[in-house]
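Note that one protein chain is taken out, while the other chains of the complex remain in position.
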Amino acid sequence: MIKRFFIALSLIILAGTFAKVVYNFVPNTELTNVAKHYVQHGTQELGATNLVTAVVVTYRGLDTLGEVVVLFISAAGVGLLLRRRKNDLVTKEEKRTEPSFLVQSVAEILVPLIFMLGAYIFLNGHLTPGGGFQGGAVIASGTMLLFLAAPYKHLNHGVLTALESISGFAYVLIGILGVTLLGAGHFIDNRFLPLGELGTLLSAGAIPIIYIIIGLKVGTELSVVLEDMREE
Amino acid sequence: MGPLGLKIIYTLITLVICGVYGLLLGAFMAKTMARVQGRIGIPLHQPFVDIIKNYGKRTAISHGIMFYLGPVFRLTGGIGTLVFIPVIFGSEYFSNFSVAGDLLLVMYFIFFGQLGMALGASEGGHPYSPIGIARGLAQMCAFEVPFALAIIAIAIQYNTFSITEIVAAQQGGILSWTFFTNPFAVVAALLAMLGMNMYPPFSIVLAPQEIPIGPPTEYHSAYLGMLQSNRAIFAAAKLVLFMNLFFGGATNFPVLVLKTWAIYMCSVLVGAAFPRFRPEETIRFFLRWPTVIGIVGLLFAKYYLI
Amino acid sequence: MLTVLTITICVGVLVGSLLAIVLDSLTSAVVSAGLASLFASVLYVLLSAPDVAMTEAAIGSGLTTMIFLYTIKKTQGVKKEVLK
Amino acid sequence: MVAYFQNPLNIYITAMAAAFLLGLVHKLGKMASLTLFYGALTMMAAVTLGSALSLSQPLIIQTAGFIAPLSINLQFGYYEAFFTICVNIAALLGGLYLYDYLKDSVLARALFLMLVVGINGMIMTRDLFNLFIFIEITSIATYGLIGLDRNIKALSAGFKYILAGGMISAFFLLGTALTYYKTGTLNIDQIIAMKDVLQDPIGLTAITLLLTALLIELKPFPANGWGLDVYQGSNAGIAAMISVGVSTGALFALYKLLPLFPAQHMGIISGIGLATFFFSNLMGLKQTDAKRMLGYSSIGQMGLVLLALSFFHTAPLTMFLGIVGGLFLNHFLAKAALFWIAGIVKKDHIKEWGILSQSKMLTVVFIIAVFALIGLPPFPGFWAKWQFIMVLGSGNHTFIIAAILIGSLFEAVYLLRWFNYVLAGSEEKLACEKSKRVPVLIFGLITAFISALLIKSSLGPQSSIYFFPIAFAVILMFVGNFIPTKLRALFAISGISYLSYYVQMNVSGLNLIFAQMFLWGGMILSIATFYKTKAKPATYGLLFLMLASLGGLVLSRTTLEFFFCWEIMTLASYLLVISGKNAKKAALTYITFSLGSAAFLMAGFALSNSLTLMGLAALPSSQATIVFTLLALGFLIKMGAFGVHIWVPGAYAEAEDDISAFIAAILSKAGVFGLFVIAIYMQSTISNSTLAYSLGWLGILTATFGALMAAFQEDIKKLLAYSSMGQMGYVIAAVALMSHLGWVTALYLSINHILYKSLLFLSVAGVIYRVNTREMYKMGGLIKKMPISFISAMMAIIAMSGVPPLTGFGGKWLMYTALIEKGWHLQAALAFFASGIAFLYMYRLVHSIFLGQAKPEHKDVKEAPLWLIIPQVIFMGLMMVGSTLPRLWVEKLSVAVGEFMPSTLTWSGQTATTSLGYWNGFMVMNIVGVIFVIVLIFLLLTFQKVQKVKQFNIVFAGERPFTPETTHVAYNMYAPVQKALGGWVKPRATAFWDGVTEWSHTLSHMFAGIYTGNGQTYLFFILLFFLMLNFLIGAN
Partner (left out) sequence: MGLYLNQYPLASIVLITGFMMILIGLWGMLTKTNIIKIIISITVVETGVNVILVSIGYIQGRTAPILDTAVLQIDALSRVVDPIPSALVLTSIVIGLGTTALMLSYVIKMYRVRQSLNIEDFGVLKW
């Protein structure tokens, strides 16, 4: 109880600090200088109508590469922890209940649709809200549905790993392409491909390609994570 | 016969006089003790007889080199001590070899014989020797404290360690003796002398058990003779030193005899009156009142006399 | 109007979060947290951040809830392993 | 192709490409993916090195084709280069070390690569949010790797780490958000340029949040329980990467953001660093788990680096790298090596570490690492710490200096205690794969190499004088296994002779006298070491090193040189002591006190603000008093002064017998030399001061108690040890006199001490060699078997006691004269008492060993080996010459001292005269000799035939004894004295220091109690840490 009291006390003090921040908070009425540049020149410079995508993929491309790495190593960490190793001894195999017919048939229809939705989201990342990460997550949801429908089915780890591996490597390659084609300082620059006509699917230089790669990588990675957690 | 030769001759004369005087004092001491205890005691010539008897004995055994050298060290220590002390004030020849060093030399040379003796006696292998020596050394540590305090008080008072200069500073009347200018230091020194002489009540050194006497247990014949000679010379040397330091020295032999005899009597009388102390009692005793008196003497010299 | 709607959604988010903490049942707590997340994604839409809203909906309330549920399922019962 | 190696961006590209490809390549086979993995690590290290070498000015790397605030940029300047080189080399070797673990899991390999990328990113990025991402990459990769071991320890530690990490990232992200709100940019350089905007509540909250997050990554006290658990629980290879890699990233990230922190609050960061350093080391004291102990040490070291960072983050490059870089590098090299060794040993409890001693090479690296952490020269930490403390001193940061030095001492204690366990050895077999051994050895070599470079660069043009002896010693130590003992000894002696030639060419006056004491004394004593048929391989190297460092001490002009030599001497002597058979415990006490002494010296030199020893002379008097006190305390500890003497008996007694002679005769003079140095330079302030007066009393008390304690010892070497302590007491008092005669006395006593202590220790060494015991009452009557040893011992005690005619008397004469001349009368009286007590133990020594009844089991004992006799004969010869012709050398001492103050000692012929008295050593010797010979002849003439009998031929109480034991009175010889004075020598000092130990351990345990093991508690501490920081910053 004393412990809780102290925790409450310190949280109250923390709340005081927060209150000070809130009290002094004046909501922005104007864009910051950097944002101004993005908003003013972003579409011309990069050819993407969705400025968030422009920021995510190119302006702050290194962040995104890092983000992909984070997801990659989380998946690796999950795998490292959960996948069975040679000498593990398991006492009891879990029983999985067969899902109902309804679930199975709904899944059969839905899963391809979900996958297509995911693909759509990352293909149009430079035009509409969404992008590689969202699309990838949607694809992973599809995988999840698949698991619900077919508890005894295993994903083909080999294919997934290869896909993930290749897409990751491709991302790095595209980054290098920026350097080799546009010169030093252009790592992860999407402009080594023509920007195309603003607002069309095949525009914004390499952004669609990058988002496809990211979408694939995120989708496969998250699917592997789900698989690992399910199979454990 | 250069001055060195003359000096050696005078030194030899001093030695003989002091030796004889020392033996007489020993006999006197024994007689006084006996009288106090109601016995007749030995005749005054008894020590002379003993010493001749011992030297006369031709057979001897030896436990080893150090055993053999022990008495040599001892006698060298005794003679050396005397040699480094100026005996008669104002006489260049009777100041012996005191040019070789000052009071500090004498104080440390006293240990020479004792150390050699201790080593020699130890080699004898008799258990009583080391017991006696251990006690003796312990006692020595203790009485050295008041003695050192007294010596330092003198050094403060006269600002010198040279014995000749100390005596010189005490000339000019009985009141300029250290005994009167700084009585505390003298009392401390005299108390220390009781221990130094190893007479009762500080005689435990010589008596681990009564029959074989202390460190020299294993010594006999000429060894013992040498030890006895040393006892005489060494006792005389110490008395002369005390006389020089505290009682204004002596300008001739009668005065010397008079003063030293008086000093000697102190220890004899004290010895006759007190029972023997155990070693730790001895240590505690010396580190208590004599030390306090010595410190008083020292401070007296430091803050009053200068 | 927008303000009222926003406040309502905010209350929804907070109630969801609170329930997620307070509820004893793990499953209910997870579902509450997912709901809070869903409300938050609506909030993002209101704040003109559709990209974030999509992400939050797909990941925050979808996948996260799912892996929580998996975990809850895995941490019941007495399956014991000797791990290398 | 060359361009590839010169662009730091390729570190990331290489790593990421490799990591992503690993999964695919793994399908081709394990070898392929392993090759890819190690290839990538190698390339990363190569790119880092290449980029660093081609660096002509700080490199800004833009990305995405836009200039900084629009896109994310990286920076690769000199600072970044230094830290990334460290990280990438550690990563390469760490990867190699983890081969066993990584070879089975391709996922782990990918994680490892990404961990390295994350750290590199933390160092290089100049974008706040990008920094967040790299922090996350680093953390998540670490979480994953900790999961490599799936036991309860690793799991729960990893989980606590994740919890803390979650809180940290929430803080950091919130801070980033608020910063962006205030500044409108995420570029760190721009934010720093706009830092004034951040001086309002929101901005300050933002800064606090960011700094809290980064500080917590550095595991500050007390919000670091999770960090300790991680170090303890995770695999050693991973723990090493966390300790040296992740911490590096966090440190550099903090360094980048530090300019944001209001300058007036920099003290808070210093305080956090200091508290972390101090408390971690305090808590480390009680630790018994090796990895957790390393954890405490890691956290402490990072605290120290943080402290340095708070002082020098704006300093110029060389200073920054010299101090912060040096401290970091030290931690980096040592900690990686130690963690790796911990993984090889695979024992949790430090008591079981004896197994390590089976691998010599690993043990050597272990020693190097431990010494580096303690801050001993020539390892990088020494130089950095020295510079750091000096700067602190010039800023008068007394409290910080004290805390650093005390903290370091704690660290030294627990590390060396651990070293003791290593030395204890073990039966068990040490299994060690090559892949694990190689990185450790490489790190050892790197440490050695950097240390060598640092000697060269830090000591300036004079450095070769210090460098070559060390190199020679190291070579001598390492070839020790391959060449015979005698040859090694010969090398060592020739080295010393060359050194003594060199040193004597370059010094004069007092320094020359000390050089001769150290080096000639050492050379003669070295002869004695031949007597051992088999010496330990390192012995001669260390012996040479010790003597060389003493030579260096004499040569040194600057405080750094002096301190360097002092520490080298400490190090060498410690290793010499510890090579004794049962010396481990004693050696620990010895080194603890020695390091305490060094700490005082360091503090003293720091507060003096002086680079040269000469500069000590120019101090204003109030400062001089403090400096003198500190320095004197340092030297006094080394001399074993009363109160800090408790190391003395152990170190002297337990060292090997010939080494004891070196320690007692030669090494103890180093303290004398030090005392002289400061007394000379600070003469004007110290003369007639209370300080000198107190020092004088301390010296006399040391003499008295040393002598008393010596009298009660049964162990012969302990007796000699206490005796040395006592004799050094006189020297202390003599130096404190600050008079011409006093200093001559001090020199005289020192030289005399070399003569007779060498004799005694060598003689005793021979005896112990023959009878195999150190208990005196188990010996006896050896005079017949070992006559030369006896003569040597006898001469030594005569010289020691001060009985004329040998050299001892001169010392006493000078000393009493000097004391009384100065007016220190009571002191003189006490000195007299002390010298009386000295007779007690001296007699005991000679009697119990050589005289009295011989033991039957010693009937076949022979004289000591010739090699021990030769130096004794030399010393006896020197002593005889010195006794007979004192003017020959005393006048030299008098002249040397005369450089500093007017001489009060005059000579006519062989007679020395002072204001108080006179002494003619030549005449005394002759008179005594003549009388002795005459008396001897008389005796010889009196006895024509003397019958030699056995010692046993005695009678007492009417009986012949039949067991020799009963007739050898040696055990508890001075029982009466003990009864009378035993109360004086109750081990109060020992009790006091035991109390100090006990208390610090109790405190250690108490503080460690905050680490409950519960992850939530740790979270709470993190929250409190933030609130505290917020309060401190907001308060102003």
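Side notes on the structure shown:
Labels for the chains are A, B, C and D, by order of writing; each one numbers its residues from 1.
Operating definition for what follows: contacts are C-beta pairs under 8 Å (C-beta built on N, C-alpha and C of every residue); 3 or more make two chains touch, one makes a residue touch a chain.
Since we're looking at a predicted model, the values are computed, not measured.
Among the chains on display, the ones the left-out chain touches in the entire complex are A, C, D. Here the missing chain is touched by one residue of D:11, D:24, D:119 or D:162, and it is D:162. Note that of D:316, D:461 or D:1009, the residue touching the chain absent from this view is D:1009.
In the full complex, the hidden chain is touched by chain C at residues 2-3, 6-7, 10, 13-14, 17-18, 20-21, 26, 29-30, 33, 36-37, 40, 43-44, 46-52, 55-56, 59-60, 63-64, 67-68, 70-72, 74-75, 78-81, 83.
By the touch definition given at the top, chain D reaches the unshown chain through residues 129, 133, 136, 140, 143-144, 147, 150-153, 155-160, 162-163, 165-167, 169-170, 173-174, 176-178, 180-181, 186, 225, 228-229, 232-233, 286-287, 292, 1005, 1008-1009, 1011-1016, 1019-1020, 1023. One chain is missing from the display, and on chain A it is touched by residues 4, 7-8, 11, 14-15, 18, 21-23, 25-32, 34-36, 38-40, 42-43, 49-52, 54-56, 60, 63-64, 66-67, 70-71, 73-75, 77-78, 81-82, 127-129, 133, 199, 218, 222, 225, 228-229, 232.
By definition in this document, only the chains that are shown with their structure count from here on.
Centre-to-centre separation of chain C and chain D, using mean CA positions: 57 Å.
Rounded to a whole number, the gap between the C-alpha centres of chain B and chain D is 53 angstrom. Multi-chain contact residues of chain C, defined as those touching 2 or more other chains: 83-84.
Residues of chain A touching chain D in their complex: 6-7, 10-11, 13-14, 17, 20-21, 23-25, 28, 32-35, 37-38, 58-63, 65-67, 69-70, 72-74, 76-77, 79-81, 83, 85-86, 158, 161-162, 164-166, 168-169, 171-173, 175-176, 178-179, 182, 184-189, 191. Every residue of chain D that touches chain A in the complex is listed here, in rising order: 7, 9, 13, 16-17, 19-27, 61-66, 69-72, 104-105, 107-108, 110-111, 114, 117, 121, 125, 127, 129-130, 133-134, 136-137, 140-141, 143-145, 147-148, 150, 178, 180-181, 184-186, 200-202, 205, 1020, 1023-1024, 1026-1027, 1030, 1034. Across the complex, chain B is touched by residues 781, 783-784, 787, 790, 794, 797-798, 801-804, 809, 812-813, 816-817, 820, 823, 825-826, 828-829, 832-833, 836-837, 839-840, 843-844, 846-847, 851-853, 911, 915-920, 923-924, 927-928, 931-932, 935-936, 939, 942-954, 956-957, 961, 966-970, 973-974, 976-977, 979-981 of chain D.
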